[in-house]
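Right, I'll just put the structure down here and ask away after.
A protein chain is absent from this complex, but the other protein chains hold their places.
All chains are identified by letter, namely A, B and C, in their written order; residue positions are counted from 1 within each chain.
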Amino acid sequence: MDLGPHAVFIWASYAAVTVTIGGLIAWIVYDGANQRAALAELEDRGVRRRGGKPTGTSL
Amino acid sequence: MQSWTQRLANPTRFMQVSGTLLPWVAAAAAALIAYGLYLVFFVAPPDYQQGETVKIMYIHVPSAWLALMTYGLIAISSFGLLVFRHPLADVSAKAAAPIGAAFTLLALITGSLWGKPMWGTYWVWDARLTSVLILFFLYLGLMALRSSLDDEGTAAKLTAVLALVGTAILPIIKFSVEWWNTLHQPSTNFTSTVDPSMRWPLLIMAVGFTLLFIAMHLAAMRNEVLRRRVKALRLQEAASRDGLPAHASAAE
Amino acid sequence: MTAFFALIKRDLRLAFREGGALGTALGFFVVVVALMPLGLGPDLKLLSRIASGVLWIALLLSALLSLGRMFETDYEDGSLDVLATGAVPLELVAAAKSIAHWLSTGIPLAVLAPILGILLNLDLAAFPMLVAAMLIGTPAVSFLGAVGAALTLKARRGGLLLALIVLPLYIPTLIFGISALSAALGPDAAGGSASSLMILTAISLVAAVLGPVAAAAALRIQLH
Partner (left out) sequence: MQIIAENLAIDRGGRTVIDGLSFTVPSGETLVLSGSNGAGKTTLLRAVAAFLPLTRGSIRLEDGDGEKSLSEQAHVVGHANAAKANLTVAENLAFWSRFLASKPPSGGRVAAALEHFGLAGLADFPVAFLSAGQRRRAGLARLLAVDRPIWLLDEPTASLDAASSDLLSRAVNLHTHAGGIAIVATHLPLALDRARELNLDKLRHAA
């Protein structure tokens, strides 16, 4: 697959796209994991959503 | 149209629907892009003028298209937030901005890398490239404004106002840049009419990229909904831990 | 409408009594223009070619300096809340303040520009067109600037943010402001610059509507 004299520019563009979109996807996955972990930790501490049953301690 | 957005309005409902949709959209995007790449590298003919460098078009055009489409999506979400107070409108706008900015940046990078072999310089003040550059500034403005305001509710609405102002002024900017471009330079035909044999791979790549965007946008929105739920719980927890004497502290 | 003109008069009186805002804008304008030859070299032919561009860009940046304070002073001393309960809607309040900014900053900058044009060896024939284009173009600077000022009212790093938000909106004014000048120096002086001036006027009129409406929407949100 000969990409001709300017092959480096083709590879550079595809590399830029892969890196940027790859980075974006990685960040989204990482951020998602963080939020779920924080949510789980809060649930463990018994902090329910207002919709759920009110937290025991009212003081 | 109203009922569809209304039904999705409630975040929990959105989380369910997007939860089931996301894997399918992501899979479809991956499949299409893979197939597109195969077509681009093994099937599509080189351009009679540019030779193989036309392969850059297959990622430049989808990126530029998504850059503009995302700004349109942010404008619609902003309108939904300010006029209909749709609860998910800001989640959509906030999630879309960084992705849109990324695609705009990619459009600029690939445009510049494509320009080097064609015109010998990395940057040409061509009307379209210049408009994409200005679009990038509008994205930066949106993200900078949102990040420099503490109160989330205010930040959301102010960013929405800026997005709508940007949308109103964009056509005027486009017109001015095109006028300015013809004033100083003979018009450079950026992409000559796309040869039919190249149109099919380009379409596949464009649809693949759009599905990829939808998948990323949905995932980012889901993260945002979770982030707001975490924040709400923290606020609630802070209120219930207040050490003030009983009668003064907020009960529930 | 007395309320509308009362607000313009008050802002003008404050601008001239304080004098600070205008002083810094004019001072900055002079410094930026003076820096150009130092940066680009004293070649008079080059300077005269880029003079109008430099003058316009310097003017936009100078006007930007005084925009940040358009609503901030009122917000800080509590006047903004009272302005929101006035006999005129916030749209007119934003319009009045933009007009006051144009009168107190836009016009002085436009009048000072030709003098600085001498520094840049600007062709004397272009002076009247330069001032005309700037007088027609600067309202857009104030009206669109008001949107930026309202949006960044409570933002950290408000000044920088205001520049990032507002400068892209100034691009049409910049392009047609300069094209009016280059047309004036070109062969078909009358025809070329007339069309540019008309478009410049159109842009200022659009800004005169879009600006106050968007700024008022932003101010209402800031009042929350």
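To be clear about the criterion, a residue touches a chain if its C-beta (ideal position, glycine included) is under 8 Å from a C-beta of that chain, and two chains touch if they have at least 3 such contacts.
Note that this is a predicted model, so its numbers are computed, not measured.
Judged over the whole assembly, touch between the missing chain and the shown ones holds for B, C. Among C:Gly53, C:Gly86, C:Pro114 or C:Gly159, only C:Gly86 touches the chain that is left out of the view. Residues touching the missing chain, restricted to chain B, are 151-153, 231-232, 235, 239, 244, 247-248, 250-251 (touch as defined at the top). The chain not displayed touches chain C at residues 1-3, 6-7, 10, 13-14, 17-18, 73, 76-79, 81-88, 223-224.
One rule holds in what follows: only the chains that are shown with their structure count from here on.
Each chain gets one centre point, the mean of its Cα atoms, and the points for chain B and chain C are 31 Å apart. Look at where the CA atoms of chain A average out and do the same for chain C: the two points lie 42 Å apart. Chain centres here are Cα means. That of chain A falls 16 Å from that of chain B. Put simply, chain B touches chain A in their complex at residues 41-42, 46, 51-53, 55-56, 59-60, 63, 98-99, 102, 105-106, 109-110, 113-114, 116-117, 212, 216, 219-220, 222-223, 226-227, 229-230, 232-234, 236-237, 240, 246, 249, 251-252. Across the complex, chain A meets chain B through its residues 1-7, 9-10, 12-14, 16-17, 20-21, 24-25, 28-29, 31-32, 35-36, 38-39, 42, 45, 47, 49-50, 54-55, 57-59.
Chain B contributes residues 82, 134, 137-138, 140-141, 144-145, 148-151, 153-154, 157-158, 161-162, 164-166, 168-169, 172-173, 175-177, 179-180, 183 to its touches with chain C in the complex.
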